[in-house]
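All protein chains of the complex are present and in place, except for one that has been dropped.
What follows is chain A.
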Amino acid sequence: MAEALRLNRAGAAHALVLEGVSRTFGALVALDKVDLTVGAGERRGILGANGAGKTTLFNAITGDFPSTAGRIRFFGEDVTKLAPFERIRRGMRRTYQNSMLFRGLSVLDNLYLACRGVSAGRFSFIRPRQDDAALESARDLAHAVHLDGVAESLVSDLSHGQQRQLEIGMALSGAPRLILFDEPAAGLSPAERRDLVQILSALPRHISFVIIEHDLDVALRVVDRVTVMHNGAVFKHGTPAEIQDDPDVQRIYLGGKHG
């Protein structure tokens, strides 16, 4: 066995290691033996046409829809069988493509609950004090995702772009070590995209992230390496420059329509 792989298994240098992860829905193979290694602090982009299995991959990693075969290690620990909240408590976060926010609550309430969820003592009949640690974190997060101006607004009153920003704020709650971003730029205006790139670029360097993004301007500006998926399997890994110039990738993804 190669030394590098042994190190992977020990979890010394890697945030996320997937070994042969598959997911089937009946006869449909949505994920086919995916191997993926994301280093600690690495920013990885995932590209692929619709139906390539990108979101299914995220669901398998977070346990929202667990994998049916293979193994997932998170900083060396085997999390394949853990429930989603147990993975969250270990520092894994994600954002969702469709809004999964609490629409009847304010921005601050949403962030407060996200922070409270990863702390001890989630059940309390008491109102949080002004200096409550989770509440203070919630205010900091609102600032970090440029939402301090609307912190008291109801989520249902926010624009689409602001809701995407709040999704990112929710993912930053607690002490994230790895964040999975599922198309954070979808439906954003050019100005909001610039805002998003700024938020992503400003993330502390020790936080690894994996980002699914169709917009190459966004994706290639914030990632170190790119993985291209095709039909539920990994098609190619490479640097953004390599991937952009790769004729096979252009054929299946960038110029897919002209096949």
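Definition applied: a contact is a pair of C-beta atoms (placed from the backbone, for glycine too) under 8 Å apart; a residue touches a chain by one contact, two chains touch by 3 or more; residues count from 1.
By definition in this document, contacts and distances are computed from a predicted model.
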Candidate names "Branched-chain amino acid ABC transporter permease", "Sarcosine oxidase subunit delta", "Na+/H+ antiporter subunit E" or "Pyruvate ferredoxin oxidoreductase"; UniProt protein name, chain not shown: "Branched-chain amino acid ABC transporter permease"
Given the contact definition stated above, which residue among A:13, A:29, A:49 or A:113 touches the chain not shown here? A:113
Residue of A:139, A:193 or A:225 in touch with the missing chain, whole complex considered: A:139
Residues in chain A touching the chain absent from view: 62, 64, 84-85, 88-89, 100-106, 108-110, 112-114, 116-118, 122-128, 130, 135, 139, 151-152, 154
